[in-house]
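Below is one structure; the comments refer to it alone.
Every protein chain except one is present and positioned as in the full complex.
Entry: chain A
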Amino acid sequence: MSTATEITHYVVPFKLHRLEQGPNLQVKCTRDEAMKYYKQMRTIRVMETTASNLYKSKIIRGFCHLYSGQEAVAVGMEAAITLDDSVITAYRAHGWTYTRGVSVKGVLAELTGRHTGCALGKGGSMHMYGKNFYGGNGIVGAQIPLGAGIAFAHKYRDEDSVCVALYGDGAANQGQLFEAFNMAKLWDLPAIFVCENNGFGMGTSAERAAASTTYFSRGDYVPGIWVDGMDVLAVKEATRFAKSYALKNGPIILETATYRYHGHSMSDPGTSYRSRDEVQEVRQTRDPIGKFAELATSSGLLTKEEIKKMDDEIKKEVATAAEQAKTDPELPPEELYTFIYKNPPANTRVRGCDDTIWAATK
């Protein structure tokens, strides 16, 4: 039996840039919230482990970037925004696709290239979408101007919605980020720019790529907050603060200090530029799911049995989704020619590999 219905959690202090006041250091969490956050984080972890196995069995091909280790960022941020707010992220998109409302099967079937995937199998690992979820973007940093534009549209219509635009520490050095920061600040766009700092841009450590690794301050005139990205409740509180700030004042940057357990993609073992011991140590001491489970059980918010029960259910759900993702059909070949133009002029045909193949499009 759980013994607490609500707890107060003390987060690692935030670091602030150009802010007089920051988020609260005490964060409340109810039993229902704890169940939800644990379940979402664990589902992402199991989904990604399953994707890794499907990749090793050569059922998933191409590039496959896994989110394991970074779950608290997506789950914590979702906890502080609504589905009317918008999200756009980089190519490490599976976790966010799930928290935005796409089913585990929608993600796994996209990875296996099936028509039940969230982009019909046309997008793949880097190009997943959903309602108010604008991707999944395959070009490092290119999603940030898009995110500013999505925020622009919210403001244009006087909506109380923000756009969360995420990038990695590698993308943090791209010029177009600074272009987007500049215009977002000029026009006070309701954007939360989030640097998911997992320490490495592919195989290059943050220190080797960035003249300044205090990413929360690199927007200069854009205020920023550093947050422990391995603590779902800290991320939630920072996001609550950031959303309120962005709607009133314009853009803000969050740097979430996090870690990825897998390599950059499945083709990278992730051990040539860091040691296995380093990864192991993070797993043991900073793991966002393990730490949250420990907090929830030691405070009496959840019991070990409840956690075990959720784990079992998640395992089953993901296994079922994986089975369907392996067996659902792919789109038939003629679907290659669809979704090229929304308004094709009359008689427009799309050419195949040779001049005898001209297909209608839609």
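Odds and ends about this structure:
Going forward, a contact is a pair of C-beta atoms (placed from the backbone, for glycine too) under 8 Å apart; a residue touches a chain by one contact, two chains touch by 3 or more; residues count from 1.
The rule is simple: contacts and distances are computed from a predicted model.
For the omitted chain of this complex, the UniProt record lists the protein as "Pyruvate dehydrogenase E1 component subunit beta, mitochondrial", which is one of "Vacuolar protein-sorting-associated protein 36", "DnaJ heat shock protein family (Hsp40) member C2", "Pyruvate dehydrogenase E1 component subunit beta, mitochondrial" or "Ribonuclease P protein subunit p25-like protein".
For the options A:4, A:19 or A:350, the residue in contact with the chain missing from this view is A:350.
Of the candidate positions A:83, A:146 or A:359, contact with the hidden chain is made by A:146.
Within the full complex, the residue among A:27, A:90, A:119 or A:194 touching the omitted chain is A:119. Taking the complete complex into account, residues 86, 88, 117-123, 127, 129-130, 134-135, 137-139, 142, 144-154, 156-157, 163, 175-176, 179-180, 182-183, 186-187, 338-348, 350, 355 of chain A touch the chain not shown.
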